[in-house]
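Here the structure comes first, spelled out in structure tokens, and everything after it is commentary.
Here the complex is missing one protein chain, while the rest keep their positions.
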């Protein structure tokens, strides 16, 4: 079966957490229930696997393959699209994962900039992306832009310049940054079959105004339902309603930040809200103190309880 | 005549350049024509004087007083509101300028965080702001937030916490930053008589979606006409049209950035577009090479020529 | 009386705190006793007035003049050299202070890079420095390099390039940075009558190895006696003894840092150790909680008590 080349990626995409056992091993058994939770409770039908939220850089190549395979298998018939992030510090590893993504019939791959050694120019980064894509030339390809994490600050728009000449199946960008001029310029440069996906959940509404086609983020694991309403309100011209929802999410995340919000807390919050058993994070991310996640979960319920 | 306390500050506010002679002295004679240009050609009816665009930190206290006085005098009957920025590195200087702003019947004052010595907490900054306001207690007061320039990164929202208890005539924030969660939280916290004014011109549309009441910026000196159209389109629910204008401004500024865009270039671009004689900037800002400003002006005309 | 042009500035230079009254006004009366303390108790015979330690950027021009004048007057016959820092954000203000330094017969002036507007090249900064020096052309001139505070990161060595052609009385650099390659290159480029003065007190020994001719810092107000011993040990080839003293200073400052060390704490520590009444700092620097300074003073005494 060929990947769904014609389906433009839009709407919400959950960046999935990686389920671990309490001993810290990957826990494939939790993937099925996780997918059901996203589709049934959150109305989220696309996933971004092995990304930052999924702690991919803390996983071995073998673990990433096992996870990618299981996510694809369990998502079949339930999710619209499964995008596998195959970015690594090492080009060799990224190529291996890209080849594997073809075998497991992923709907697309995404690649982050390497960040230990940083590409010095947009051209160097584009060449790196091209090298990864070259072993999976007909798989939809997304560039994952997250400068605050990678420290690679060149405008995404510069990376996109003529990129289709190198990567014919280029399909868009996951843009996780605050520079909305750069994002706007990406939207403006997008081909009709590309997607400009925004990745800073707490200011999605701003990116929608700028023309975002969809959104990828970790919070859509637990506020997807409400963000679907936000996007729908925006589409219908009800900016007031969209803003009301956005402000609630900001209030939640701002509250969480004051308590100390990191990936470990985020994961435990998901455990609390969803009832899934995704386990602790892996070092160097530290497990979340129980009361911290509980306090945030309480805030979540006070903000979003339907009455 | 009492300041216009009841008038909420909305719409476009031009952050004015400071006119210099070619010898580098302040040039008060150009202020009258400058105001006429803004009202007649750009449809801009509010000004923010002696701010970053006005090179205030490169001026002496005496120069800032002379400028503030002339701006207020010439604006009378022509501008809706004249906000004088009185922020300095030195609290002593800021208080002197605040007292002066009362005398010249400014419509309000604004204060930036000191940045050589940086307040270590929101409370320290709020206390500094309060001390300035204490000598002009009935003058509308705005906090000027521009973390990328000051290096003072505490959320504006934290600075606003209970600020009316200290500064009864607090009237809002000029928010020049990319963190739209913080901006959204400021909007959400605003009292009805406060204004959340956005200051990153190249992504104003994003801030409008987030609820901005107005905008303060340097580019409104020369693209004010078009941004008025952008804001009008947004108000009427025509997001596509608003986005089209925003993208043009992004294209202009992105082009300028690639050529090297700083305050000196910005000022010379204004000279080219407006025909005013605002002179060169003052050291340490370097004058703009002629061909650089000309190339950007050409881009400006190609983007915004009407027909 | 002409300034002491032939005297190369070497050894220890205390960067003086500015005495304030408890009401926050400058307190000229404390300057005489302060000078006596430095010469008699610390063996420090040079001062750097109105620098960062002196909170110069929080002072008005008039206050800086009053202070400079009193320091020069009281130091006469007691101190070897009094260097007045005249750097400001505004070139206009800096020139006024430079003219004044000539009148009060200072032994030299120093200028920091403006930091609100930052010079974009070494040439822009050198031109700024030249403009200041041009109104005091025969006064010894020092460039004050402190990139972590100003955010102006160009190598000091680049600023020094051919600087004597512009500033004939250029006499050296106060280098307050950790980049000892840049410092070494400055030392290597120094003319025989220049001084390379190091300004990161906690690693002075490293700079001595690299060829520093002297040191300017705030801690020499209260550990000058011991650092004179450090420098003497180094000069006599006793690196072990020099290191022992340096490690004690590191232990003190490391302890202070863990408790929260800023200019307000530093000033209060000086009050505790010296018995002088230098008052609190000025906003935005916050006063030091009493117990914090006491704890650090206790550490000081436990490290440096003689017996």
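Order of writing sets the chain letters: A, B and C. Residues in each chain are counted from 1.
In this text, a residue touches a chain if its C-beta (ideal position, glycine included) is under 8 Å from a C-beta of that chain, and two chains touch if they have at least 3 such contacts.
These figures come from a predicted structure and were not determined experimentally.
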**OP:** Please work out which displayed chains the absent chain touches and list them by label.
**Re:** A, C
**OP:** Check each of C:164, C:179, C:229 or C:262 against the chain that is not shown and name the one that touches it.
**Re:** C:179
Original post:
Any idea which of A:135, A:190 or A:285 touches the chain not displayed?
Top reply: A:285
Subject >> Sole residue of C:84, C:197, C:210 or C:288 that reaches the chain not shown, by the stated touch rule >> reply: C:210
Original post:
Which of A:120, A:138 or A:232 touches the chain that is not shown?
Top reply: A:120
Original post:
What residues on chain A make contact with the chain left out of this view?
Top reply: 55, 57-61, 63, 89-93, 96, 113-121, 124-125, 127-128, 131, 149, 151, 262-263, 282-286
Subject >> Interface residues of chain C (partner: the chain not displayed) >> reply: 157, 178-181, 184-185, 187-188, 202-203, 205-211, 237, 239, 242-243, 246-247, 250-251, 253-254
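Following the convention adopted for this analysis, only the chains that are shown with their structure count from here on.
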Subject >> From chain A, the most remote chain by mean C-alpha position >> reply: C
Subject >> Euclidean distance of C-alpha centroids - chain A vs chain C, Å >> reply: 50
Original post:
Per the centroid of Cα atoms for each chain, what is the distance between chain A and chain B, given in Å?
Top reply: 36
**OP:** Would you please write down the residue numbers of chain C that are in contact with two or more other chains?
**Re:** none
